[in-house]
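One protein chain omitted, others in place.
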Amino acid sequence: MNELIPPFDENELSAEDLAVLRAFEAMDRWDNHTAPLPSAASAPTVTTALPTKTTTTRILSSPLENAADDMLLLFIAEVEEDIATMQRALYQLEQDEHINHSGFVVLQRLGHKIRGTAGAVEFHLVASIAHIIELIVEQTTQGLIFPTIGVDLARRAIAALEETLEGIVTHGKETEIPLRELEEEYKQLGIDPYQNTPPVKDRHSSPGINTKFDDDTLPDLVAFRHAALPSSMSVNKQRFESLLNRAERLAEMHNPLERAQEQVSIALQELQAAQNRLQKLEPFLASLLAHARPMLYMNEVSTSSLIARILNEGTQRNELSPTRHARSRSWPVRAGGTTTWDDLDMERFAEKDLLVRSMSEAIADVTIASTHVRQAFAHLYRTIQEFSSQAVKVREGSLLLRLAPLNTLLPRLHQAITTIPGLQGQHVELKITGERTEVDESYLISLADALHRFIQTCTANAMPGERLTKPPIWLHIQGTINEIAIEIGFAMPIQGGALDALRDDIQYLQGTITLERNKNGGVSFYLRIPHSRSISRYLLLRVADEQFIVPFTQVWRISEVERERIDILYQIHDLLSCPLKNTSPARVRPVLLLPQNSSHRIIGIEVDEIIDEADLIVKPLSATLQRPGITGAAIDGSGHVLLQIDIPALIRQYLSVRPDMRERMRRSPTYAVPYPTQPKILIADDSVYLRHSLSQILQHANYTVVEARDGMEALEQLFQQSPDILLLDVEMPNLNGYDLLRVMVMHPELANIKVIMLSTRSSQKHIQRALELGARAYLTKPYSQDTLLAKIEEVRAQ
Amino acid sequence: MDTHPLNAFISDNSPYTRFPEQLSNEEFWNLAAQRARSVPTIQAGANESLLCTLGHGYCILPLKMLSEILTPPHYFSLFPVPPLWMPGVSAWRGEIIAVVDMDAYLFFNPPVSPGGHEEGMLLVAQHDDLKLGLFVSSVETIVRAYDEQLIPLQKGAGRYPHLRAQVLKGITQVHEKEALVLDTAHMFVDIEQNMRTTIPYE
Partner (left out) sequence: MSKLVMVIDDSATVRKIVETCLGREGFEVKGFADGVEAMGWLTESGSRIPDLILLDIGLPKMDGYEVARRFKTKPQFGNTVIVMLTRRDGVIDRLKGRLAGARDYITKPFKTQDIVSVTEAYLGVSAIN
């Protein structure tokens, strides 16, 4: 559903226009008073086809009717002018043999313009006809109408336009007839003129002003933006040109490569021929060595006809030795020659000599030919090397296209952050290390946007206050070869809901986020993201005979079991349900240590072997193949499939079917919590009063109670106190209720804490969301004491 | 203009062939993307099928569901907790597809192991959105399955109880041996359901 706009064509701009554009770009000061500014380089005014150019109106007080008449005159004049232009274009179209594309564009544009104008002055019939002209052009270029017929139809339409216009002039209003006739003709073509157009709003109703874009629609824009990204992107011009050059060089190398190959085949043929010649000599050699008579076909071998003749004669002479005398009589006498060579066995000597010579020639040929082959082959090899190294360069270049160094993030972030109202006047500390790390550029843009939104959400309630000495917010960004690690730290309490609002962004960036309390008393978020959406760095693991990959961002360190103090150790083949291969027990098995989070427990996964690390593109698996913890796969250089493991999901799945493991986790020795006789309930709410009153009720009902004032504290308490049930308010600072649910999902050891959500909001949407995020129940305030207690019982029983 | 190189891309279903420049950016992009993704399909006659040898018998597969036939070597990567007849997954044109050992699937035998295979043919088949790699010992010939030659199903199906009812269209005789004639749609449904309902971790 696109606007019918003629494409922005740079070529349409004249040199003057371009100069104006440049001057405009260069302007960076405007004074409201008339200080003399350098005027544009070219002629000050730009001529247009229309009669009026810039007009200034001061406060008018002319009577209404005059204004209306002026308007009418103006309108008529303008439309007539446009019609004239259209007719010129039409004439051009009729003259050319081929369908002149630009002529149609002109018609379309003017049709569109007249439509708008006529609509504004409420001449709707004129607008309809203009619309039809637009449609004619559209359908002709789509191939629904023959061009000649299209042109003809356009001519009729323009005529109708003129007629209607005339009607306005003479009668003061539009006549219907021309439009009707036009529609008739159109219908006769068998095409519905309004077929492809989306329904246009009823022109006679008041069109209404569209409401402002309010922020509720923004999240959709995020998705739209992310979805729209793949179809176009901006690239660094220099790198693009460098890539083009490399690609051209690669293409140029194709010919030399072909020629080198040809050379090799020619040389090989040469060698083959030489070998053949050599082979043919072999029997002669054999017979000669055996002192047997040389064979009769020696003339084939020799390289000269004279020698051939001599040899021929020699053989004949030998054969006919008994009758030599008789023969010699009839033998043609040679010039100066006698026939007495035989006594000295000269023929035989000559034959041997010649054979030797032929052989050495043949061998020399073979040697030369094989040298040629070697040379040609070496040349081919070199050419192939050059070719493939150029191909590698092209690939590098294409990867680099999308990359930009990390420090380009800085100005973008700076600018974005200064616009956040809550931070006006505050100092935000921005630090980047590893700033030369190359990262996908569009990814950087998304990251900057995400960070901006994150900080904005967190500070939504902050008031621009006095300047604090210590920065209330800091951003430490670290680029390493494997990933980008970002700490977003707050020294002040923040608005809850950040995690919730940013879930899409984080997912899009394929990152992981954890949070902790920092030493300034506030919350720090740790975000780890790969360098680009498509290619990330992975660890290649071996499990039994198979290879799997794990994203780098999910692993903290690699170590060995003996060397670390590990709270919880999993076996990879347990998690994957693979059979255990019998490796020798002496062999040390590496262990992957997972990033520490608020629980401060060290969790490790023991694997068979860590093979390598690699940059790979991982694609999602089809729906039938997806399993919890295995949702994507990459293909390695040899065409093998490498399944990607998502560690948290895998552990979660494992624990959900292994209740014994869950219990073991709860009773981790690190936090020696005596197994409670009374069930323990954690109340998370920022209202002191509420906490107090709930606490009373629950203790009275024989529950052990712990309290938390905000989301961050609640998280810490969940780990330290291991409650059975969590009563969770939605609105809390630092992390709100939904944020906390999301964080709980990330920590499998919290999987069996049952959550009851408490909120004032009662809409289905909110309830749905809470339940989807893992809450067991949802209570709307106000609720009675009995309801609460009953709910708690109900949930406990589950 | 008729020799414009890009003309080959545009199908002639309009009175005038459209030149690619006339397409809007969106249309052009869509067309190019579509062409890039399309896989050349085997032009099959309506009734043509492929006779394949398996370890324990034959099977007959309709030709039009096959996208490509791959020669060895093959490599199947183990997929955790697969159905009994699935040696693993393999990569085909950038996609990951599940591999079905037809011998195991039809004749209830243990499947080939994951890993490399120097023998056997992998037939890439597609039905609706699902693509599978069907692993057979070898590909014999193209046959025309005549319905008259099918042994009535009541007699035949009894021997293959592990297969869902309509997967087997019938049994016919080829080279004096039994060959199972398979129904594409039902077979795919059966395979897919088996893959989905396998409980991952027990």
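For clarity, chains are labelled A and B in written order, and residue numbers in each chain start from 1.
Following the convention adopted for this analysis, a contact is a pair of C-beta atoms (placed from the backbone, for glycine too) under 8 Å apart; a residue touches a chain by one contact, two chains touch by 3 or more.
Remember, it's a predicted structure, so these values are computed and weren't measured experimentally.
S.K.: Taking the complete complex into account, tell me which visible chains touch the one left out.
M.R.: A
S.K.: Considering the complete complex, identify which of A:115, A:402 or A:747 is in touch with the unshown chain.
M.R.: Answering carefully, the residue with contact to the hidden chain is A:115.
S.K.: Among A:17, A:353 or A:793, which residue is in touch with the absent chain?
M.R.: A:17
S.K.: Can you list, in ascending order, the subunit A residues touching the missing chain?
M.R.: With respect to the unshown chain, the touching residues of subunit A are 1-6, 8, 12-13, 17, 20-21, 23-25, 27-30, 32, 34-37, 39-40, 44-46, 48, 50-60, 67, 70-71, 74-75, 77-78, 109, 112-122, 127, 198, 200-201, 203, 206-210, 212-213, 221, 224.
In this text, only the chains that are shown with their structure count from here on.
S.K.: What is the distance, in whole Å, between the centres of subunit A and subunit B, each centre taken as the mean of its C-alpha atoms?
M.R.: Here the centre of subunit B sits 30 Å away from the centre of subunit A.
S.K.: How about subunit A: which of its residues touch subunit B in the complex?
M.R.: Spelled out, the residues of subunit A in touch with subunit B are 2, 98-99, 101, 141-144, 146-147, 231, 544-547, 576-578, 619, 621-622, 624-625, 627-628, 630, 633, 635, 638-643, 653-654, 657.
S.K.: Going by the contact rule at the top, pick out the subunit B residues touching subunit A in the complex.
M.R.: Touching subunit A from subunit B are residues 1, 14-16, 18, 22, 24, 26, 29, 75, 77-81, 88-91, 94-96, 98, 114-115, 129-131, 192, 195-196, 200-202.
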